[in-house]
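Here the structure comes first, spelled out in structure tokens, and everything after it is commentary.
All protein chains but one are shown in place.
Lettered A, B and C in written order, each chain numbered from 1.
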Amino acid sequence: MIKAGIIGASGYTGGELLRLLVNHPNVKLELATSRSLAGKPVTLTHRHLEGFLDLRYENPNSENIRERCDVVFLAVPHGSAMNYVPELLDGDTKVIDLSADYRLETSVFEEVYGITHRDPRKAAYGLVELHPEVAEQDFVASPGCFPTGAILAAAPLAAAGLIDIALFDSKTGISGAGITPTETSHYPNLAENVTAYKLTTHRHKAEISQELARLDQKLRNINFTPHVIPSIRGIFTTAHLFTKEPLSTDELRSIYEDFYRNKPFIRLPSGIPSLTAVRGSNFCDVGFESDKENNRVVVLSAIDNLVKGASGQAIQSMNLMFGLDETLGLWLPAAAP
Amino acid sequence: MIKAGIIGASGYTGGELLRLLVNHPNVKLELATSRSLAGKPVTLTHRHLEGFLDLRYENPNSENIRERCDVVFLAVPHGSAMNYVPELLDGDTKVIDLSADYRLETSVFEEVYGITHRDPRKAAYGLVELHPEVAEQDFVASPGCFPTGAILAAAPLAAAGLIDIALFDSKTGISGAGITPTETSHYPNLAENVTAYKLTTHRHKAEISQELARLDQKLRNINFTPHVIPSIRGIFTTAHLFTKEPLSTDELRSIYEDFYRNKPFIRLPSGIPSLTAVRGSNFCDVGFESDKENNRVVVLSAIDNLVKGASGQAIQSMNLMFGLDETLGLWLPAAAP
Amino acid sequence: MIKAGIIGASGYTGGELLRLLVNHPNVKLELATSRSLAGKPVTLTHRHLEGFLDLRYENPNSENIRERCDVVFLAVPHGSAMNYVPELLDGDTKVIDLSADYRLETSVFEEVYGITHRDPRKAAYGLVELHPEVAEQDFVASPGCFPTGAILAAAPLAAAGLIDIALFDSKTGISGAGITPTETSHYPNLAENVTAYKLTTHRHKAEISQELARLDQKLRNINFTPHVIPSIRGIFTTAHLFTKEPLSTDELRSIYEDFYRNKPFIRLPSGIPSLTAVRGSNFCDVGFESDKENNRVVVLSAIDNLVKGASGQAIQSMNLMFGLDETLGLWLPAAAP
Partner (left out) sequence: MIKAGIIGASGYTGGELLRLLVNHPNVKLELATSRSLAGKPVTLTHRHLEGFLDLRYENPNSENIRERCDVVFLAVPHGSAMNYVPELLDGDTKVIDLSADYRLETSVFEEVYGITHRDPRKAAYGLVELHPEVAEQDFVASPGCFPTGAILAAAPLAAAGLIDIALFDSKTGISGAGITPTETSHYPNLAENVTAYKLTTHRHKAEISQELARLDQKLRNINFTPHVIPSIRGIFTTAHLFTKEPLSTDELRSIYEDFYRNKPFIRLPSGIPSLTAVRGSNFCDVGFESDKENNRVVVLSAIDNLVKGASGQAIQSMNLMFGLDETLGLWLPAAAP
């Protein structure tokens, strides 16, 4: 059994790691930390897990984490993960970081996040559909939620060098903003509403750009505007892709089917994807339609931001890092409706 | 492997049986019927199951259902199940009926549902926490969604003969009304609203009364008023129980803990239960508080109407009928939040 | 023109007073206070009022409020109103208090709210359908939101001495909890959920009891349990009233029609009331059905908690106190759907 630890287990991504790992056939949960809740049962905050585990939160500064865990997930805020990584990696423990600390080139990170990096090392980018090399790594930077939906929507066309302008208009559920109540998450503000934010300056744009540039160095015109919709979970990405040549919907399907062959968590349903069909699951459903008039292609992707957009994807990386089938513990259908 | 069939698989309870059975370690899905969709892939209507099964809908009149299936679930409307039961039971096939046809005494059924029963036989009532005899049966009538929440909330006090008046004010998500769009399920009518219906005459009252009378023959003053809230899943039951003597909250806890000892799907969390903590799962969470003034006890239960209130509970019966651990295939935490 | 001031104008009830008063034909808004926002435009927080008023928040300790205002609305927390009332009433200014400070007998207030009253004077209770004497007063304590819905549902039967047990199971939208984000109002906690709270101990019970006792001194068995539903506005009250004798639905209608004759804001629609039909308006819609079995009557009332349950009702009192038609400025239909 793989002994797993979670640093920062009291939030939504921590809770989702726990939910998926309690039933993972090859994993034993060894450790869950929370600075403010140390000593309290994990089920005090994650009441839905009552009956599934009897861990108590520990202090994240515990000395022997590295010895106790074969793998550690970091579900801490940006800027904090770099405090844990050097020591954790100084041994055989594998580390999967769900924060942004190691996703970007160091210089880009420092500019976008306004933080001097205290541990500028390289990590594999854990979007395993594009990065099979994750299987060989001990350290993975798990992607952000918006980039996961956006990159998976555009990657096949970017890899084919067909995109002229990429514009991502993304719609997320509010759980991506975390477990702490805010003005945005206040029910009277969010219900019956939709909000855009950081219209042109969201940090996730750097991550999207970096990955798409890897697939097509010439693709420079990349645009991203996020919205919050009244939904708990899910990211629905509308990728408006202006292409260098006209593409029919059939050609699109063929390109996407080829690109995502043997990727178990990418589905290409006929029709328009739906958050309902992926809720609680690790799938990314992708659909598309060609606009005959303006060399525009509309590609839609639907993910659960807490699963494929965060914790599920991190476990998918873990499976590969330990030589397991990537679907282990994750082969769960959405609970639709 | 248990070969399982579902008659009426295209609705919500059918879909939920499929979702849970595709991952059940001891079950092979053999058959899913739909009169109107015969020949079409099951995933055409249950898109979230894409990748999990490649069944096609069959016509429900197929001749050899009994031979092909070790167990058949009936997820058909009230009044239809009795068309299938006699033939299906004429062999070794076990049958679990999710309709109301066999839940009530025949005479009560005929009065409440206004239908002459064409097959008045007895079935075990599949609320297994109260009916362990389900394990010995070939034929089970699985409970209604409201009765599940209401009976589980009141049973410990009814069994102790302590209830004077029982009043159930229930709040359900709209999925209980089914997959077909109606005025009630029309988003502009339901969102930001709450609706009561069949204020004094809902059919489920007969089921609640029958079961509580079984526990306490003298309990006659039983009242039930259902509401629909803007939620997809879940039933939150507020049981206002006027008791024959004052009971402290501590005494309540002790009575409930004793009654539900070793019932893996009944949880008694501290605080107030939440639909969020049971969504998608087979749990029934129960909480309570004593009203010092009026010999009233407020008991709250939270279930997912499609799981513990329908399909999960039916599978729980199946597990017992086949000598399996009752939690098999059902030991899934809610995907909270 | 009546010069009106609002102490505590930055919250939801303050905003709703402003929304209704900007279009009131006989009112000029003179003053809106907010301790933390003094000097800032009122539309900074109430963006929907942009274009309707150009007031700036003032400090609530301004010296000359009494001189500047013909009427002052107090939309401050419980325990604070009593700091303003003595001085404001020391002149010709009329005062309408939306807090709980003056709704209850002083001794009851002190026990229920745990505060020593520093200004134990009497106020008219501003539920004008039951208290026409409001028209003669300078000082009115405007009712709580839950009591408004509960009392209006039960009053006709209480006045007729017909109620044996009154049980109010109330469902409120979250705006009643105020403008400040909390765990309860956090979208992922409230959406797709329903929560009960203060199951047997909510402070509004004292208000309900006081008013019903006024109508029927012998009515003692009064019970109240509030719930929060995923809705911004609205209170739907399910009054389960056990009566001393059986009553038919026709008899009920006759009793309610007589009792509420010439009350413009009480409507008795056929069928079941709906929050949608009252949203944003000052109406209280009431419906009912007789339970033949247990001498139970189910009475339902629907109000907008911020209008009839708070600010609209307060303006209704103001209209009467100034000799105006009670519907002035309030005769607005709901914006349904």
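As a working rule, a residue touches a chain if its C-beta (ideal position, glycine included) is under 8 Å from a C-beta of that chain, and two chains touch if they have at least 3 such contacts.
All figures in this text were calculated on a predicted structure; none of them were measured in a lab.
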item: Contact list for the unshown chain, restricted to visible chains; value: A, B, C
item: Touching residue (missing chain; options A:142, A:185, A:290 or A:319); value: A:290
item: Option from C:94, C:186, C:279 or C:308 whose C-beta touches the chain left out; value: C:279
item: Residue among A:200, A:217 or A:270 that touches the chain left out of view; value: A:200
item: Of B:71, B:98, B:174 or B:286, the one touching the omitted chain in the full complex; value: B:174
item: Residues belonging to chain A that touch the chain removed from view; value: 165, 167, 169, 171, 173, 188-189, 191-197, 199-200, 221-223, 225, 227, 229-234, 236, 238, 240, 242, 272, 274-276, 279, 289-294, 296, 298, 300, 337
item: Footprint left on chain B by the chain that the document does not show; value: 12, 174-175, 179, 181-183, 185-188, 190-192, 230-232
item: Residue numbers in chain C that touch the chain omitted from display; value: 12, 15-16, 19, 22-23, 46-52, 175, 191-192, 232-233, 264, 267, 269, 274, 276-281, 283, 331-337
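Everything that follows uses one rule, which is that only the chains that are shown with their structure count from here on.
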item: Length of the line joining the C-alpha centres of chain B and chain C, rounded to whole Å; value: 39
item: Whole-Å separation of chain centres (CA-atom averages), chain A against chain B; value: 36
item: Where chain A and chain C are represented by their mean Cα positions, the distance between them in whole Å; value: 46
item: Residues of chain C touching at least two other chains; value: 188, 191-192, 230-232
